[in-house]
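With one protein chain removed, the remaining protein chains of the complex are shown where they sit.
What follows is subunit A.
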Amino acid sequence: MFMSSDIAKPGTTPERHIVQPTDAQHPTVLSTEGLHVFYGDKEAIYEGDLKFARNQITALIGASGSGKSTFLRSLNRMNDRIATVKGRIMYRGVDINQPDIDVYEMRRRIGMVFQRPNPFAKSIYDNIAFALRLRGVTAKNKLDEIVETSLRQAALWDQVKDELDKSALALSGGQAQRLCIARAIAVKPDVLLLDEPASALDPVSTSQLEDTLLKLKQHYTIIIVTHNMQQAARISEYTAFFNQGRVLEYDTTSQIFTNPQVQVTSDYVSGNFG
């Protein structure tokens, strides 16, 4: 798919280069159309129209302040009370950026994991189970089962299975972050948004987390913000490069890292700035 700005004069690089995923095996689950995000009068996202392929990992990279978090948080309307989000956010054919959408139900489909692990001041078990109880899942064996599968999927089960009653606040950073992932997937989402989930973790926990994400992609569509370019290269199929509120380049991860078309992208991924 080509846009006018993609066509560059010979000898120059284009200003933007957007190639939306077209893999028929991984159809679009979520996409943004005409997205603009404002904090008060200040526009934080100007051009950020992306399509996200199902059961794939898409990485959002870019310098700090380029609008990655703003973009990500708009996708499940976590910015509702903070920013004004204009444009359409299409999730399986429905524009979820409309006032009459049930945001609570939508957020159960589009879950989110944050930069700093934020386990609740509850037991490990209750961190996962309590949102389910609120939704009417009360049978003990059913809860036990979901808690176990979620923890297994998040690769935390073996470490905590004997201390599910322990407070989640006593977990290490890496464990706490995986608990947050388990908590997010326990409500059976479709899309998982992660905002620099490994930035507070040590290298070992980070690599465990990456393995976990690679496994999770069989079941979920994953969109991850990361400032770590090796991480983006290791785990994602697609990468979007953000710069000053605009997506300057979007393509397969291998293209972005080995053959970037836009000069700014090329500078960024080769470490010449940011």
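Keep in mind that, in the parts below, a residue touches a chain if its C-beta (ideal position, glycine included) is under 8 Å from a C-beta of that chain, and two chains touch if they have at least 3 such contacts; residues count from 1.
One rule holds for everything that comes next: contacts and distances are computed from a predicted model.
*Asks:* What name does the UniProt record list for the absent chain among "Iron-sulfur cluster assembly scaffold protein NifU", "Assimilatory nitrite reductase (NAD(P)H) large subunit", "Phosphate transport system permease protein PstA" or "siroheme decarboxylase"?
*Replies:* Of the names offered in "Iron-sulfur cluster assembly scaffold protein NifU", "Assimilatory nitrite reductase (NAD(P)H) large subunit", "Phosphate transport system permease protein PstA" or "siroheme decarboxylase", the absent chain's UniProt record gives "Phosphate transport system permease protein PstA".
*Asks:* Determine which one of A:I18, A:I45 or A:M78 touches the chain that has been left out.
*Replies:* A:M78
*Asks:* Would you indicate which residue among A:A154, A:C180 or A:L209 is in contact with the undisplayed chain?
*Replies:* Touching the chain that is not displayed is residue A:C180.
*Asks:* Please give every residue of subunit A in contact with the chain that is not shown.
*Replies:* 76, 78, 104-108, 111-114, 116, 118-122, 130-131, 134, 163, 166-167, 169-170, 180, 183-184, 187
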